[in-house]
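All protein chains but one are shown at their positions in the complex.
Chain naming follows the written order as A and B, and within any one chain the residues start at number 1.
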Amino acid sequence: MKNFTSFADAGDYQALLNKALEIKADPFGYQHVGKNKTVGLIFFNPSLRTRLSSIKAAYNLGAQAWVLNAGADSWTLEMADGAVMNGTTQEHIKDAIAVMSQYCDVLGVRTFPTLKDREADYSEEVFNKILKYATVPVISLESATLHPLQSFADLITVAEYKQTERVKVVLTWAPHVRALPQCVPNSFADWFSEISWVDFVITHPRGYELDEKFTKGARIEYDQKKAFEGADFIYAKNWSSYHDYGQILSHDQSWLVDTDHMKLTNNGKLMHCLPIRRNVEVSDAVLDSPNALIIPEAGNRVFSMQTVLHELLS
Amino acid sequence: MKNFTSFADAGDYQALLNKALEIKADPFGYQHVGKNKTVGLIFFNPSLRTRLSSIKAAYNLGAQAWVLNAGADSWTLEMADGAVMNGTTQEHIKDAIAVMSQYCDVLGVRTFPTLKDREADYSEEVFNKILKYATVPVISLESATLHPLQSFADLITVAEYKQTERVKVVLTWAPHVRALPQCVPNSFADWFSEISWVDFVITHPRGYELDEKFTKGARIEYDQKKAFEGADFIYAKNWSSYHDYGQILSHDQSWLVDTDHMKLTNNGKLMHCLPIRRNVEVSDAVLDSPNALIIPEAGNRVFSMQTVLHELLS
Partner (left out) sequence: MKNFTSFADAGDYQALLNKALEIKADPFGYQHVGKNKTVGLIFFNPSLRTRLSSIKAAYNLGAQAWVLNAGADSWTLEMADGAVMNGTTQEHIKDAIAVMSQYCDVLGVRTFPTLKDREADYSEEVFNKILKYATVPVISLESATLHPLQSFADLITVAEYKQTERVKVVLTWAPHVRALPQCVPNSFADWFSEISWVDFVITHPRGYELDEKFTKGARIEYDQKKAFEGADFIYAKNWSSYHDYGQILSHDQSWLVDTDHMKLTNNGKLMHCLPIRRNVEVSDAVLDSPNALIIPEAGNRVFSMQTVLHELLS
């Protein structure tokens, strides 16, 4: 593994998953890998879970970490090659990233989509510049279109809780009051469409189709209830439209995942990447039931990061 | 010790005090307790001393630490059970605290009073939710009504500097330009009213009576000078009224602790939790005299925290 930015970087996903389960079983047993290593974490927008789980992962591995909150207003980066920097931008991204690379052994970076300019977002303009200028391995802590550490944590969680060899996993759109990025569902599809022991189904209202580059031919079922039938895992998440880019097309409350929905499943587990709007995306009754995996799923963010750090620092 | 939120959690206070003095004498001698442990520190309002002393305490103990500044505007938590979260709150406190618990072995949290709604503040509404949802031990880094790590540091300081077996300790109200919480004086009373070798007296203008739940029948002397007579330790602190909740009732400058006041004492030591408004609460002459203990007292914040971490992580 050279960088970790998408499912493709995972290589042999089953081997990586097995490594994650080994590390989770013995979280402090790999500190020779992290010894004298420093993990740099740069956030271009706020983060709680990713920040804290990444720090914990570094500590577990015997490494150190630093965090830089590079708010757009505190440190304005120039993105254009050849720019005459006589305006408001203070540093060129090529210098900033090369310098940050001097102060760590692996660099985690979170960028974010505009949700306005689809071409810029889906070409991963900013993240690709970071990859280009970094001189140490780079980990995506979420980019404009993907969130691979979340998806890997989700895979660990499904592997831990599955009761049968094959499982049906359903990604369902859920309502929200704000327009959210497609990163988490894109990434979930990027991963789960590839897992050999998963029957993967996506369900959402018409108009919410994700980019086929990530869904890779996965089955789309527009009837949510039909999709839920026999499911072992329900992954609830809101996203804004990819086709009407960044728009909210539906507030249909029938898509809120409640106990009636869950009754259609095969005693299905409920997952969500958090933060969740309770009683808007999923009902309290479902979230507070024994079938909700949201807390152990969040806990697995430590082990997805620790495993990726282990691979990149080994 | 399961959590540390008030004097009651200290259990055998003399044993805890002795442990603190042992740890202070050998601060790096207990690193087997902190090895591979992570201390999470969440601040819902700004902190300097508590933040830095807690980090140092974790390091001394061989543990790691992370800090989250959860400013009200950057991360809006829903407090109401059953809320339909279609407004501005982004995450329910039950999820936030359960998730944070996944990323540490002990959780320090600072909340703060409204100073407007006494019932909400004195029922410790927010802090009690944190205790309810946390799955790791919780340390109060100051709550709406108490600041037990400060009081424990104060106890260590008095124990270190006392010259006689029994000592007279006086908590005195002092003027200030802003309306301050009652946390520090409440907590000081909560602790010092219970110490068997302390004669504890509280002095303040009429109207500044603290909640009896914390003063527990301690002697109140409205004549400040009379209170100071023969005192071994003067603990100066401003607070706003508990009865006229959050109000400033007095700007009486005769309550400013100056050298004339200190002459009434038994060569008394001056303490204050800091930050202090010089020449408003206490005069420069007193604060810069050899009898002022404010800096070693602040230094003892490391050892109160380190001792509590030691107990919770052992």
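Note that in this section a contact is a pair of C-beta atoms (placed from the backbone, for glycine too) under 8 Å apart; a residue touches a chain by one contact, two chains touch by 3 or more.
Every value quoted in this text rests on a predicted model; they were computed, and no experiment measured them.
Engineer: Of B:G11, B:G87 or B:P275, which one is in contact with the hidden chain?
Structural biologist: Residue touching the chain left out of view: B:P275.
Engineer: Could you please point out the chain A residues that touch the chain left off the display?
Structural biologist: Output for chain A: 36, 38, 40, 64, 66, 68, 70, 74-75, 78, 82-87, 90-92, 95-96, 98-100, 102-104.
Engineer: May I ask you to list the residues on chain B that touch the chain which is not drawn?
Structural biologist: Touching the missing chain: residues 27-28, 46, 48-49, 51-53, 55-56, 59-60, 177, 274-280, 284, 287, 294-295, 298-299, 301-302.
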